[in-house]
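Every protein chain but one is kept in place in this view of the complex.
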Amino acid sequence: MTNVPPTTIAPPEEVPPPPPVPALEMRGITKRYPGVVANDRIDLDVKPGEIHALLGENGAGKTTLMNILYGLARPDEGEILLDGKVVDIAGPSDAIARGISMVHQHFMLVPVLSVAENIILGEEITRAGGFLDRAAARDRIAKLAEQFGFDVDPDAQVAKLSVGQQQRVEILKALYRDTRILVLDEPTAVLTPQETDEIFLLLRRLAESGRSIIFISHKLYEVLAIADRITVIRRGRVVGERLPKATTEDDLAELMVGREVMLSVDRGESHPGAVVLAIDDLRVKDDRGREVVRGVSLQVRAGEILGIAGVAGNGQDELVEAIIGLRNVSGGTVTLAGQDVTSAAPRQMHDRGVAYVPADRHRYGLILSFSIADNLVLNRYNRPPFARGIVRNDAAVLEEATRAIGQYDIRTPSATIPAGTLSGGNQQKVVVAREFDRDLTLLVLDQPTRGLDVGSIEFIHRQIIAKRNASTAVLLVSAELDEILEVSDRIAVMYGGRLVGEMDARTADKNEVGLVMATGGRTAQASRGAAEDGAAGVSTGSGEPPA
Amino acid sequence: MTGLRNALRQIWATMALPLLAIVMALVAGAVVIILSSALVPGHGFDPGLPLTAYKALFEGSLGTDNARVETLVQAAPLLLAALGIGLGFKAGLFNIGAQGQFLMGAIAAVAAAGALKGDGALVAIPLSLLAGCAAGAAWGLIPGFLKAVSGAHEVVTTIMLNFIALALLSFLVSGPLRLPKSPQPVTAPVSDAALPIFIGRDGHIGIILAFLAVPVVWFLLFRTTRGFEIRAVGANPDASRYAGMKPRRLIILTMTVAGLFAGLAGAGNILGINHQMSATFSTTVGFDAITVALLGRSHPIGIMLAALLFGGMRAGAALMQIKAGVPVELVDVVQSIILLFLVASPIVRRLFRLRGVKASLGTTDTMARTYGNEVIR
Partner (left out) sequence: MTEIPVLGLVIQFGAFILDQLPFIAHAAVAVAIPIALAAMCGVMCERSGVVNIGLEGIMLTAAFVAWIAGTVAVATFGSGTPTPVFGITLPLLIGLVAAILAGMAMSAIHAWLAITVRADQIISGVIINIAAVGMTGYLNTLISKQSPVGAGGFTPLQLPASVSDLPVVGWLINAIFAQGPIAISAFVVMIVLQIYLFRTRWGLRTRAVGEHPRAAETVGINVVRLRYRNVILSGAVAALGGAYLSMELTTSFQANMTAGRGFIGLAAMIVGRWSPVGAFGAALLFASSKAISQAIIFAAPANDLGKFLASIPSQLYDALPYLVTIIILAGLIGRSIPPAADGQPYEREAAT
């Protein structure tokens, strides 16, 4: 027998199997809107049975990407592949037919219809003549519900369901259509921690049944708890892909938030005086009746800037509106310079020296069809010198407007053209000019530089600091972490309707604050533990860091 | 020179659309006339009929002294009622109730005139006119109050009140106000309260009142704080609330004033033209005034011009029917086509490549919302 070297053909069972074809691949997706590139050559792939998280801040481009997948928008460049084949998705019904379903951040449920009616809408089972076969629908829904451990009453009216239940109806809608790829857009934004855990269990079961799940979120601990893979998007580009085991919250936060160089404004020292604004255990409901401010207490002193950081939608807008008097308070008190102003009207607050720069300047800040001059005197239009009795004094208005336009550097050819013709930055300057132009006790600003150019941002920051130096108490609410760090003396974070983490701005670490913004102080560890303990009763509560 | 150019450009921007709408409507009206000319007795198919018709229309409205006075007479009530409707539009309210407010004003004026018989014109005229204003104001107050307090949409409530006014009118004229021994139900003639004629054969002083109202409304809207508030609430109720304005009160105020103007128009007409009221009294003023307000883009000057246009059309229509055989209803047809063009303005603008022309409706001129009871805070 000669020495024949052993063959190098491995036995069959050792041949590595070909890599599974991804259920979904998006290659080079680019989408431009006027003035902004929402998606910039994004690549994404999702395996069957995988839970894939899309992580990024508000406005990073996650929702645009998913809208393209669902047929609600068309990409300018790039292609989509399902199970390895290039497809062209013409619209939502086409997407549904191909097995893609989307659960939107703002539910697409018809409130007055029942659960069953909402689920079957668009996919109705009918008998002869177009009559709905409600029995068959109910059967199918019941089977699905049982399969995945739901508990739904098909005849309940959707308007009467809790938010968590409504979301489950949305997911049932997707399952009813034999979805292979389920996209969830910020699904836990409206859920309690308990409901969140229940949803996670459900998603696991769905993934185990072979479905792919895309999970859009900005919440770090959740993403680490539930995802199999994480893709981070920032400003329309993919900035990183991670496996949860191989990353940490710090790492993800850094990817999400990035390091940018901003023009820095010399903040100077603050010399806080007496307490001007005191809020005690404030509770406020949103337009749908849900409590979104869950017992907030804070104090702002004269000559200091308290910056409240937080991702939009954690109750900040409602908090500010309640302070100003544009929204009713359902519990707690607001005190201004020692006096109770909990139920004061906006005008009364104004007369007490409170100024407000609203987040939605088109709604509360300006009347776009009115002239710039009229907008500049909107808070004093019926007082001398702008009016004598009932008659307005247009000359005085114009004079004041010209002065303000010069002082606040508002770029406009004239004071009499409608405010709506100004750029966003100049519009905000009009609001600032109007609100800042007197001695103020308290200045409240909500997202004051959103959507503005760098020059306007710097200008407004300077104005804020000038007010603080003039002993005004300043409450600044912003989702832009850089802004908060630049301008504030003290920082607090708003998460899930509560204030978490108060710190001195000088010593605050950006990534640490970003972490708290995205997690509320709750970590992935605690979350995984909660999910394994099951849904019943075990909850660390949102906002409290684990002991 | 640029100042003049800018001013002209502004005027063109505001007036282009209404002018175009009028021209297109007249063209469409001409088409209607041609197509139906076969039916006009004594004509047969006649492509030249529109010219005859429009010539007669022009003659009947502007051709003679009498015609010009008649135009003013027809324009005056339209002007008053449309000023009220335009005021409502500025506040974001759609007041279709001018018809009912007009009737209530007329009836109240007649009733007051009857009660003041023998007291002399100096007393009877102002008091009767005031009665008309008050009745119209009340008829505007009701839907305004309902809207402010319960959110009941003013389109439906004002339509309902129109019909209630009709029923009330019929009842009063056939009953309490009826002239005894008259074969048909009519009220007593207004005698002392009849408005004196100051020009031509029919030009009563109500015309002066109507045209005086134009600068008054202009001043109110653009020079007073109250007018500022009305326009603000119509443009942006949220910002107005923040500025300390009270939308509820402004809604009630605006609807009441709108009713007052329509009531004054009714009073003026009955005291100046008809001099007594019959149970079959009917008028198109209330609805014409809506078109006038829309055509005039809710601005007092525009409304005045539009009222003159429509007043002229109504005045000349009779002569048009006599001379050209074209029925007076053509004015309604033209009216609806004008509205059609105004409303389809985005399409019209694209069709005629008008740039820089301001959008006609759907901006702050009118904001008809749904019937849904919206909460007014």
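Each chain gets a letter, A and B, in the order it is written, and its residues are counted from 1.
Just so we're on the same page, contacts are C-beta pairs under 8 Å (C-beta built on N, C-alpha and C of every residue); 3 or more make two chains touch, one makes a residue touch a chain.
Given the structure is predicted, the values throughout are model-derived calculations rather than measurements.
A.B. asks: Who touches the missing chain here, A:Pro22, A:Gly56, A:Gly71 or A:Gly425?
C.D. replies: A:Gly71
A.B. asks: Touching the hidden chain in the full complex, which residues of chain B are there? Just list them.
C.D. replies: 32, 36, 39-41, 94, 96, 146, 149-150, 152-153, 155-157, 159-161, 163-164, 166-168, 170-171, 174-175, 287, 290-291, 294, 327-337, 339-340, 343-344, 346-347, 361-362, 366-373
A.B. asks: Residue-wise, where is chain A in contact with the chain that is not depicted?
C.D. replies: 70-74, 91-94, 96, 102, 104, 107-113, 117, 120-124, 126, 129-132, 173
Convention: only the chains that are shown with their structure count from here on.
A.B. asks: With chain centres taken as the means of their Cα atoms, state the distance from chain A to chain B in Å.
C.D. replies: Between these chains, centre-to-centre, one finds 49 Å.
A.B. asks: Quick check on the complex: what are the chain B residues that touch chain A?
C.D. replies: 223-226, 228, 231-232, 235-236, 238-244, 363-364
A.B. asks: For a test of understanding, state which residues of chain A touch chain B in their complex under the given definition.
C.D. replies: 324, 326, 345-347, 350, 356, 358, 363-370, 374, 378-379, 381-382, 387, 390-392, 394
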